[in-house]
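One protein chain omitted, others in place.
Chain IDs A, B and C follow the sequence of writing; residue 1 opens each chain.
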């Protein structure tokens, strides 16, 4: 599998390992949606994500929008390639999106 | 003046004559906003508009968004150049935007 | 569709102020008319050039924008050059509100669009717009 999606309990969310692109973004979107429906903050651990394209950005934006007013989307430890795309398309500017554990701070 | 903005009473709105571009879109936006605040449908007579660029499209989209749930934006008789840009950026797909008096029907 | 020496050319500089857009449109429309370009292809090119110039005026912080017009047997091309640095942040509609979709509109209107992005080390963004005479 190009992308492994592991559910995590504390914090509640998912750990992503592999590459996120147009071939698997809709699968990720569906998996995330079930958790979004329960409300509250959602954490995505991105440390193991070696690649993300603009369809991945779409998933993040839509997730943040569905959580709006009910919770935050927390992005943990994006690697250098993921940080590069977040630099160019700054999803973290949305009110309820936050990046923690940036490599530079580690 | 590149663009003349005439207020109209029935239907309530404005008649635009001239060219709408980045040099005057913000002026139009402000003039329209005062009427939008009163609520209800707003009509823009575009028959005299000889040119519109994407900043004009922005004004239309923002106007429609501000009217949402309170009224429709009605675009009357766009000429060929304005119809061309509306074909490529179809603002009329927004729920509360309508084009009437298309040249083809006249 | 690359620029070839046999193209007839014509270039003009305009101040980077929104009031130049009307002048640029007239310049391009007149050249297209002289070149016998089809009216609807002319309308598309005029709008695309106006969008490219609006971007240069709004985003490039240049003082001057150069518009170069060239006609070939099968196509017409216009280059819009500023002296600025291309802003590389992709505007997120959800954060920054409605945007003009200027570049997407240029692509929808033209047969070929090139953007050479100005950088700090090599300033000057150049947008090249190509319209086939027959399209």
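One rule holds in what follows: a residue touches a chain if its C-beta (ideal position, glycine included) is under 8 Å from a C-beta of that chain, and two chains touch if they have at least 3 such contacts.
If you're wondering where the values come from, they're calculated on a predicted model, not measured in any experiment.
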So there's a chain missing from this view; which of the remaining chains does it actually touch? A, B, C
Considering the complete complex, of B:28, B:76 or B:89, the missing chain is touched by B:89
Residues on chain A that touch the omitted chain in the whole complex? 2, 19, 21-24, 51, 53-55, 57-58, 61-62, 65, 80-81, 84-85, 88-89
Positions on chain B where the hidden chain makes contact: 61, 65, 88-91, 93-94
Against the chain that's been left off, what residues of chain C make contact? List them. 1-2, 86, 88-91, 93-94, 98, 101, 103-105, 107-117, 119, 121, 128, 135
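What we mean here is this: only the chains that are shown with their structure count from here on.
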If each protein chain is taken as a node and each touching pair as an edge, is the resulting graph a line, ring, star, complete or other? line
Give the label of the chain whose average Cα location is farthest from that of chain C. A
Geometric centre distance via CA averages, chain C-chain A, whole Å: 37
Distance between chain centroids, defined by C-alpha means - chain A, chain B (Å): 39
Centre to centre, by mean C-alpha position, how many angstrom separate chain B and chain C? 25
Where in chain C do residues touch two or more other chains at once? none
